[in-house]
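Heads up, one of the protein chains got dropped from this complex, but the rest are sitting where they should.
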Amino acid sequence: MRTLLLTLFLFGGLAAGQDVPWPLAPGGEEGDAKPAAEDDSTDDADEDDADEDDADEERWFALVGGTVYQSGAWLEGTTVLSKNGRIVAIGTDVAVPEEAETLDVSGYRVYPGLVAFESRGIVGSQPGDSTDVFGLNLNLALATGITTVGAGTQVAKLTWGTLEGHDLGEANLVRIDVSQASLRARLREDLERVQAYLRDAKIAAAAKARGEDDVKEPSSKFLRGKFAGYRDLLVGTKRALANADTVAELVAVTSFTKRFGFRAVVRGAMEGWTLPGELGRAGISVVVTPRARRDRDPDRLADNGWSIENAARLHEHGVEVALLPRGTGISMGGLAGGDLLTYPLEAAFAMRGGLEEDAALEAITLTPARFLGIADRVGSLEVGKDMDALVVKGDLLHYQTLVEWTVVNGRVAYDKAKDSLFEHIRPRDGQADENREVPLIWPRRGNAPESPERPR
Amino acid sequence: MTRAKTLGWLIALGAGALASASAQQAAVVAIEAGKVLTMNDDDRVINDAVVLVEAGKIKAIGKRGEVEIPPGAQVIDARDRWLMPGLIDCHDHIAGSLSDLNDGVYLTNPGLRTVDTLTPNNELLKNARSGGVTTVMLIPGSGNNMSGFGTIARTAGDSVKEMTVRAPGSLKIAQAGNPERYWFGVGRSYMNWNLGQTLAKARAYHDAWTAWEAAKARGEELAPPARNLVWEDFRPLFRGEIPVTVHTQAYQVVQKTITQLHDTFGLRVVLDHSTFDGYRTSALVVERDLYTIVGPRQFYFDRTQRRIFSCAQRYFENGVRRLGFNTDAPVLPQEELSLQATIGCRLGFDPYLALKGLTIYPARALLIDDLVGSIEVGKAADFGLWTGDPLDPRHACLMTIVQGKVVYDASKDRRF
Partner (left out) sequence: MRTRVDWLLSAALLAATVGANADEPQFVVIRAARVITVSGEEHAPGMIVCKDGKIEAVGQRIEVPDGAKEFDLGERVIMPGLIAPRTRLGLRGYRRRGNNAQQQASIELVTRPEGWDAFLEAGIVAVGVYPDGQDMPGRAAVVHTHPGDPAERILVEDGYLRVSFNSLPGDKRAVRSALQAAEQAIEKEKKARAEWEKKHASAQQGKDKGKGKPAAKGTQPPKRGTPPRRRPRRGPPQPPKAPLMAGAAQGQASTAAVDTTKFNPPPIPAATEPFVKLLRGESDAPLLFVELGSASDLLHFQDVTRKVEWKQRPVFWAPNRSSRSIQTDMFRVIETLGEAEELVVTYPSFSVEQNTFIRLNVPAELSRAGAKVAFQPLYDSREGYAGLLDAVTLLVGEGLSREAALAGLTLHPAQALGVGDQLGTLEAGKRADFVVLDGDPLQVGTRVEQVWIGAQERWAREVSR
């Protein structure tokens, strides 16, 4: 609906003969409807959209003239153009088609939409089949700038108001449990079995290739269920996901990765700062919570317990770091600062411990996307990736910065000025620092407030 | 070891001991700070400053060059740091033993005191220092309506005496919102009646003694009333020397606190949660100049208009100025006190006023602003040295000083 209104407004302006500030290319003619793609933008982006590439079905969207954050670099006065939800051009001289829906973001910063590695209560347990795309938690997550979440074993995008492009399928992770000796023993057995199979299959394939007859291929019937997952692990198409906080647990995970050669994502890694090099060399990546605490046990000689510098130390030693808050849901109870509602602040706390800004931003965007196996689509603003972005005035990691717009798949999924939730806080049209005066409304059952508002 | 070596060791030890002794006796500590936020009435902020501390108190404040550092002073180089007054939390449960949090037999237990539970240098206090927190009001829990008298304590100190700033610090009353679970379950009518009659008994005790004291002053010799330790601590309360810090939230309950405790009993009231939609009582709070310390919940989702409000900001918008923040530690970690203000500001509150709400306003609420709460000559040298804006999670408190002594040094044992 907002899209429609926005488009209507823009077209209405034209029709009325007003001087609507069309974000055309500088000196661009009205007739120049085609987007001038960047040198490095490929036409592959268009060809890939086989299902959506109908001439009548083109849906253009552009964020115009903002300061765009692209993997560590700040691009000033830059326009990001998308077609059917995919970015087709990023640059300072992008010509935007007339029929495009545009958002003038000059004076604002454009960041990639945030990716939360884990979430609860935001999308449905089986997202494609149960998400409430009008849900309050979804709305709040978008207001925080989150555009993609992991939920259980699934991954989903926060497509407000539509199921199109919502379900991204399964995450690229295989869960393993190394918490108990018996489980570790079983895991070792199973992995050895799969490893033996792979070795034998490789030998058999080579023999076949040489033209040898009488090649006995190993039976692959057992490669079902968890074994299929283990096969993906050993072959390298998926990563393992394990919970490990203490040094003992972390070492358990490294023993597996070193022995079997797969990559693992460790959730927690509270004591990771005591052995960061070890983790790096063992191919371990981590999802850490900067403020997860366990006090140091003075009876142990070695370093132990938590450290605010966990993320920074691990990152220094080449470990991929993603971040998550203590709570992975969104709570409306009022206790703030510990759940996804303040997701960017987790990155700020990681910086408190010494993590650099670019790494901190990556830890809440591209790195979790990589862990989930969707980094080809989300996590950064690149041509060919999905048009998922958030727009803020100022520094995203400053505690006073609230998201102004959130775009998902080339649609405005959240507009702070139009959504009542945060609209009154440093409103966009008002003065920079003052809040809008909102009267105290007393709830009178059954009676409407003085001016009942049209539902959004 | 050879004799010479042993002697050498002894001399070294002795010299070390002498040196540390002299360091302790070093009369003056000088802190060179990049920025000093005094939090005084003029809101003075000094860049490139020097603060002199002597015998645990602030001796001088000024720009570098204006203030002379005496020779022999211990100099703390914090030229890339911000110097803030130590933070003050009005609602704390971690300075004492956690297992005694909700001690109590009756629905009102006027005779209990948390000073009996103070636990110096416990782990949570050590953590608290890492957040720049130097003074806390240790109160008992909210499991019943009146759980006893709280103690104002420093977060550093090796003994109860060293820790205690004032005992009794305040009376703790939980108006509603927890005491309902007492035994058989109680409701507001009963709780408020019971509170009232307990306070009435205390009042009667105080009045009896006041009358006797007045008579004595006039020269009359009367038999003194019976002394009862249960009611003795109420006397400074009724004299207005200590406040009542009240666990109270949601409109109806806060309103009851104001009308019962302030209007009827004339106590100095500190609203020590005032969350949910307690801000609807703003008009009443303004009229009575009460202190409102908001926390641990920092926002309220108003379902009449689908908006998220910062409780503190809502109070402010409706005229309340005496505002502060608390953590209700351990509900939230004590060292995250500044983060409470961070959230308030994220949702609209003014950052500078938030800093005051962590320092001078809580000090005034607890009636200790002559001792702490701002960096002014004569007050205690309770400081936090921050890498930058204390409200910005990217910055941290790397050193905490209580009464002139360094009690937390991140370079040695970083905890936050």
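Structural remarks
Labels for the chains are A and B, by order of writing; each one numbers its residues from 1.
We take it that contacts are C-beta pairs under 8 Å (C-beta built on N, C-alpha and C of every residue); 3 or more make two chains touch, one makes a residue touch a chain.
It should be emphasised that the depicted structure is a prediction, and the values quoted were computed from it without experimental measurement.
Although it is not drawn, the missing chain touches A, B when the whole complex is taken into account. Annotation: of A:Glu99, A:Asp132, A:Asp358 or A:Asp376, A:Asp132 touches the absent chain (contact as defined above). Listed residues B:Asn178, B:Gln255 or B:Gln305: the one in touch with the omitted chain is B:Gln305. Checked against the full complex, the candidates A:Gly66, A:Gly124, A:Gly150 or A:Gly379 give a single residue touching the omitted chain, namely A:Gly124.
Against the chain not shown here, chain B presents residues 301, 303-306.
Interface with the hidden chain, as seen from chain A, comprises residues 1, 124-126, 129-136, 161-163, 441, 443-449, 452-453, 455-456.
Everything below uses one rule, namely that only the chains that are shown with their structure count from here on.
Within the complex formed with chain B, the residues of chain A that make contact are 291, 293, 295, 307-309, 332-337, 342, 345, 348-349, 351-352, 397-400, 402, 420-426, 435, 437-438, 440-443, 449. Of all residues in chain B, only 123, 127, 275-276, 279-280, 282, 296-309, 311, 313, 317-318, 331-333, 336, 339-340, 342-343, 345-348, 351, 391-396, 414-416 touch chain A in the complex they form.
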